[in-house]
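What follows is a set of notes on a single structure, which appears directly below.
Omission of a single protein chain aside, the complex is shown with its protein chains in their original locations.
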Amino acid sequence: MASIGAVVAKPLRAAKHGDRTFTSIAFLSMLWLALAFAILCLGVLLVDSFLDGRTRLDSNLLTRYTSRVLPDRAGARAAILGSAWVIATTAVLAIPLGIAAGVYLEEFADPRRWYNKVIEVNLSNLAAVPAIVYGMLTAGFALAIGMERRIVLAGGIALALLVLPVIIISTREAVRSVPQEIRHGSLALGATPLQTIWRQTLPAAIPGIATGAILALSRAFGEAAPLLLLGGLVFVTYDPTGLNSGFTTLPIQIFNWASQPQLAFQQVASAAIILMLVMLLLMNAIAIFIRNRYQNKW
Amino acid sequence: MSITENRGGSSDRTGLRAGGSKTSLRSSSKRYGEKLAMGVLIGAAGLSVLVTVGIFFALLIPSISFFREVPVLDFLTGTRWAPTFNNPDFGVLPLIVGTAWTTLIGLVIAVPVGLGAAIYLSEYAPNRVRNVLKPILEILAGIPSVVYGYFALFYVAPVVLKGWFGLEIGTFSVLSAGLVLGIMIIPTVASLSEDSMSAVPQSLRQGSFALGANKMRTTMRVVFPAAISGITASIVLALSRAVGETMIVALAAGTRAQVTTDPREAAQTMTGFIAQTATGESVPGSLGYNTLFAVGLLLFLITLAFNIIAGIIVRRYREVY
Partner (left out) sequence: MVLSLGLAACGGSDEPGGDGDTSVSGEIVVDGSSTVEPLTSAAGELFGEENSKVNVSVATSGTGGGFEKFCAGETDISDASRPIKDEEAAICETAGIEYTELRVATDALTVVVSKDNDFITCLTLDELKKVWEPAAEGKVTTWDQVNSAFPKEKIDLYGPGTDSGTFDYFTDEVNGEEGASRSDYNASEDDNVIVKGVGGSANALGYFGYTYFEENASTLKAVEVDSGDGCVAPSAETSADGTYTPLARPLFIYVKNASYADKPEVAAFVDFFVASDAEIAEVAQFIPLNDEQRTELETALATLKG
């Protein structure tokens, strides 16, 4: 509390007369207001979710399936497992491809060649494409090759396409920050470029890549739109049995519950939201931990 | 650090290619394992282009079928959107107006708040405060949009708009959706603008102070204009995100496709229509299915246009120090 007071009082005690004018202080107040508004919104959202959902933060939420018959005991088990399956699929598809593409673009591609320029522009465009379009792409793709649209694999592909640009970009940033000396030393010792990358550059860049990958996956975890397009709103009361099985995810389940008017579903939706937020915070915390602990300081 | 400069983290250009190009890392040996691995890498990078091409075709082919039955001009200028009714009409303007409303309201919230927060964090906040507040703002960005939509539906509409402000508003409205959309985008504007402003060298600020300006003037007359390209880019990016956002509008804006001038009304956005239709019927080949893709194509082109504009602004107006 004392530090907040200090922060607030600092400009008022400003040495320069110019910072104590009415307009300056009014300006600063507006800035505080803006910041306070943002933080207030976050606070209200969290508090409101917690108040609504705290009665349902019980073991049933984790172990039971959603229920028509007993909405008070509805649970998110199918959604949690579905999310786990889909995110795992996404990770397996997107991370190796993303790292490979990022490594190529950063280490080997000559930026003056036209095709590499095209890839550059392309990547920044892809990162801004609305998520639902990736769902449409996957739907079209699934149709073309005769794959069912409502299965885990299709969901994994859609989300992998969504996060691929992000992983590529963060791989590039991580690889770029590895100093050239490391590479030169390795080459001087007789390693081939690929060996250099595999044994020196990449391991050095792993913390940055891991951070980027975790943040990308946490984004995928929270996405519902592309998956809605593939499978629609499905009332699912079973665990996914494999890549070929139907599924639902936490965001979809929350969307489903939010559309039901009964109070019991509202409460369980709030509880599921708390669950999701906790998991997301955890993922973000892990990413920050990795970054702080393992980041190499050159 | 920009993408086009400082490639490979080094400016060492020695050896074979002294003309300013990268020291060649291309292998000169004929190890086939290496060639295979290189092929994999190139393939992975090429995949990204493939994805864009794929998106284009996935959207284009059904759209072509659609436009065979519905003239493009009718689509773009018609004001009645009723694709599945007995007397159907395919004028997409209501959807565009719906999207425009939510985006506009979202930006009205996000830009002032985001910029205000950014200016405070970059110019006024002590380091300790900044290290605490910046991650908190990032949390706002990480919250899934379905949570925001839920928040709009169950809190903003009934409690805030109807309760505190006493507005005559229904469960669904572009106002509640737009407000919450704005809240979601605040970090996008704040984060990128703050990065831009922090990157302005201290020497400019000090020069301004030396000339007798106070902090406010320095910030608004020197730092802000210097960072304008990054700030504008962040706003355009926020715009793209607002246009492309689905879950908030699907939950909170309603399903009434209409051209309206009243933000308290419900209206349907392009993304809302796609979500609604997709969870309904989607048998390939039918006109309804193709309508979905025509709107998707329009959406894709719009966000692509915004993205290109942002890129141009950044490249044209960026100050390199």
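Worth pointing out:
Think of it as A and B in the order they're written, each chain with its own count starting at 1.
The definition used in the following text is that a residue touches a chain if its C-beta (ideal position, glycine included) is under 8 Å from a C-beta of that chain, and two chains touch if they have at least 3 such contacts.
Nothing here was measured: the structure is a model prediction, and the numbers come from that model.
Interface note for the absent chain: among B:Ala82, B:Val160 or B:Leu204, the touching residue is B:Ala82.
Here one chain is not drawn; of B:Tyr150, B:Phe172, B:Phe224 or B:Phe300, the residue touching it is B:Phe172. Residues 63-65, 67-69, 75, 77, 231-238, 241, 245-246, 259-262 are the ones on subunit A that touch the missing chain.
Taking the complete complex into account, residues 80, 82, 84-87, 89, 153, 157-158, 170-172, 254-256, 258, 266, 276, 279-283, 286 of subunit B touch the chain not shown.
In this text, only the chains that are shown with their structure count from here on.
Separating the CA-averaged centres of subunit A and subunit B is a span of 15 Å. Interface of subunit A with subunit B (complex): residues 3, 7, 10-11, 14, 16, 18-19, 21, 23-24, 27-28, 30-35, 37-39, 41-42, 44-45, 48-49, 52, 97-98, 100-101, 103-112, 118-126, 128-137, 139-141, 143, 161, 164-165, 168, 172, 176-180, 183-184, 187, 192-194, 196, 218-219, 221-225, 228-229, 232-233, 251, 254-255, 258-259, 266, 269-270, 273, 276-277, 280-281, 284, 288. Subunit B meets subunit A in the complex at residues 1, 3-4, 6-10, 12, 21-22, 25-27, 29, 31, 34, 37-38, 40-49, 51-52, 54-55, 57-59, 61-62, 112-117, 119-121, 124-126, 128-129, 133, 135-140, 142-151, 153-155, 183, 186-187, 190, 212-217, 220, 237, 240-241, 243-247, 250-251, 271, 274-275, 278-280, 282, 284, 292-293, 296, 299-300, 303-304, 306-308, 311.
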